[in-house]
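All protein chains of the complex are present and in place, except for one that has been dropped.
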Amino acid sequence: MDWTDLIAQCLVTGVANGLIIALIALGYTMVYGIVELINFAHGDVLMLGGFLVLTLISACGGEQASPWVVLPIALVAVPAFCAGLNWSIDRLAYRPLRHAPKLTALVSAIGVSFILLNLGLFWGGLDLAVFDDGRSASAKKSVPDLLPFSNLLGDDASVLITLKDVLVAAVTLPMLAALTWLVQRTSLGRAMRAVAQDPVAARLMGIDTDAVIGRTFLIGGALAGVASVVYALYNGAIDFQLGYRAGMDAFTAAVLGGIGSLPGAVVGGLLIGLVRAAMETLVPNGSQWSGTVVFAVLIVVLVFRPTGLLGSPLREKV
Amino acid sequence: MRHALTLAACLALAAVLPAAETVKIVSSLPLTGSANTQCTSMVNGIRMAIEEAGGQVTIAGIPYTLAYESWDDATAQAGKWDAQAEAANARKAIADPEVLVYIGTYNSGAAKVSMPTLNAAGLAMISPANTWPGLTKPGIGEANEPAVYRPSGKVSYFRVVPADDLQGAVGAAWAKELGAQRVFILHDRELYGQGIAKMFKLNAEKLGLTVVGGMEGIDGKASNYKSLVTKIRAAQVDLVYFGGTTETGAGQLAKDLAGGGVRAKLMGPDAFFNSALMSAAGDAALEDRVLVTFGGVPPEQQTGKGKTFVDAYQAKYGQMPEGYSIYAYECAKVAIDAMTRATAKDRAAVVEAIAATKDYDGALGKWSFDANGDTTMTVMSGNTVRGGQFQFVKLLGQ
Partner (left out) sequence: MTRPSRAQVAWGVALAVVVALPLLDQALPARAALTERVAPILLFAILGLGLTVVSGFTGLLNLGAAAFMALGAYAFSILTCPIYPFQVGFWPGLVAATVVGAGAGALVGLPAMRLRGDYLAIVTLGLGEIVQDVLKNLDVITKGTQGINPVAAPSFGPLILPAAGRHYLLLALVLAAVWVCVALRRSRIGRAWEAVREDELAARCMGVATARAKLGAFALGAALCGLGGGLYASLSNSSLDPGTYDFGRSVIILSIVIVGGLGSIGGALLGAVIMVGFDTILIDELAKATSGETGSERVWAQPGNWKFLVYGLALVLMMRFRPDGLLPAHAPGAAR
């Protein structure tokens, strides 16, 4: 493998990983944009979505399941589940705190995160073959490889692109397009932007802010659901503690791109994915430092653009 | 009249004779978090040992009730072992006069926290899982190890598992035997994983293998290692060694290596040896692609007392014991055995009795504790994975 091959492979892996982070970051940034809450539980909603994916695969035949059956079902059922879950969490834990200090909601989100974590642990203890008959509930669970590993470029090619990489792009890019359409072209999108800009004015204009916020959580949850399907099938494994890392990555991406900015979340996610891929593939001992480099990049960007790469500059009113 | 006097005398005697007192064994393991499955199995192993002893033990001729308490050195907030929790467990054990033996810990890092305290108080500590060599052997870890863990100057810490200096040597030798010439070494940036990777590297270089690059530390919680696998594929090595555990990425790494077109096999230390590896990687990724070194003989290969333990465990709990379960069982058994040999019911006598364990015929074979508190058992096994199960390949280190 020569340099061009390595860089090409970097791009493939970096973009795929980056798009998954971007998808999770979108859910994060949408919720943040509208209620200014760092939703720590978002990653754990993703985790539970992943467990649902695995359960669905089990119901459809486990190792022998056909991707043509599982994917459509999963891409409908899992986002629906995650959307409902996210909405319920908002209704029960965050809505009563709408007028409380921001940090109160933050700690509440941390609490919800722990609750979901425990639910994930129990879910993994169910007596199903994909969960190893529930004997090692705390262990990572492998997701059956519904899509083959084979290299689309041929078995001897230096660069490896599989159906999994294609799946990530095939699911994420339409989702991004749909989301952009939703936010820019529909009345709900307009209402969301209005509430994000100025909740009081929005209410004065007759927008039911609570309903709009609820719907934002629904959409954010749905995004997490789609992300979980892609995550489970691309990475091939889930565990009850994955929410923490996934949430951290997504949060970093969202901030890097500018919190509240949807294209920013995508740019941030891709940037993180590519930086990591470059560090781990090209730099000796890079894996040890990739975390540091990602955050160093973040800090440098924020020093020069304090509201993120694509964030709108904050206009402070006196 | 005579009968009444005798009866009264008997009653008086019974009143002054003490009722059977209790002695305790306690264990301190990380039950909360990802090591939960492994440690629950270990706790079960200890329970079995206590039951086999009938819940009682005779020390210096007097029978005592034998109790067991399982303590957690992990907290919900941390999600893994916590220094304060371990320190608190150690102090709790010292403060309770009924505790004679402390079985722990699982993580070498946790042992470092409680060993000095327990040693200063003279409470015996037996570990079923610590493998950091510096805990008992001079000259391998820091300059002040292991003296720093023995403030009282006496050895009161023992372990029934062979330390990593042995496992690293044995692993490197096996790698060379299998024909590997170029190896890529990874570790999980934890004490155990980095330690064993270092041991493997030292021995591999001594045996003339080429170690490509340095030891690379990976992020144990990463969602996938595809980029890293690209680097490994480009390096064209014969073997990948990962010093780490199933909780810090072993399964995911195996999966990504298999899916990334790397032909080299993956070798790992004894922390690979549990069902979580199969669970995390899936059978396809592991089929004939993973090599695991393990202290002693694996459960399926156990003969004699080891096999009895495995069968009894399976009968009682309905599943195979995890890799370390038999070590925990052996810890408890040797603790009980030492208590029966102790000259008095006090902690110093128990420590002496444990240290004097010689040619103990247990589930792990016949072994003794040496002057450092290490086991003299040097038998290790090389295993691979076939059909979703660990399969014994050969004995190593003989």
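Letters A and B mark the chains in the order given here, with residues in each chain numbered from 1 onward.
By our rule, contacts are C-beta pairs under 8 Å (C-beta built on N, C-alpha and C of every residue); 3 or more make two chains touch, one makes a residue touch a chain.
Values in this document were obtained by computation on a predicted structure and should not be read as measured data.
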item	value
Of A:32, A:87, A:217 or A:234, the residue in touch with the unshown chain	A:32
Option from B:35, B:191, B:364 or B:396 whose C-beta touches the chain left out	B:191
Where the unshown chain meets subunit B, residue by residue	31-32, 36, 40, 47, 69-72, 75-79, 82-85, 87-88, 91-92, 95-97, 109, 112-113, 116-117, 134, 141-144, 148, 189-191, 194, 217, 317-319
For subunit A, residues in touch with the removed chain	32, 36, 38, 93, 96-97, 100-101, 103-108, 110-119, 121-122, 124-125, 134-135, 137-138, 244, 248, 251-252, 255, 259, 288-289, 291-292, 295-296, 298-299, 302-303, 306-308, 314, 316, 318
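In this text, only the chains that are shown with their structure count from here on.
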item	value
Of subunit A, residues touching subunit B in the complex	1, 5-6, 9-10, 13-14, 16-17, 20, 114, 121, 131-132, 135-145, 149, 151, 160, 162, 231, 234-237, 239, 241-242, 244-246, 276-277, 279-282, 284-288, 290-291
Subunit B to subunit A touching residues, read off their complex	33-37, 76, 79, 186, 189, 213-214, 216-219, 221-228, 230-231, 233-234, 246-247, 251-252, 255-256, 258-261, 274-276, 278-282, 284-285, 319
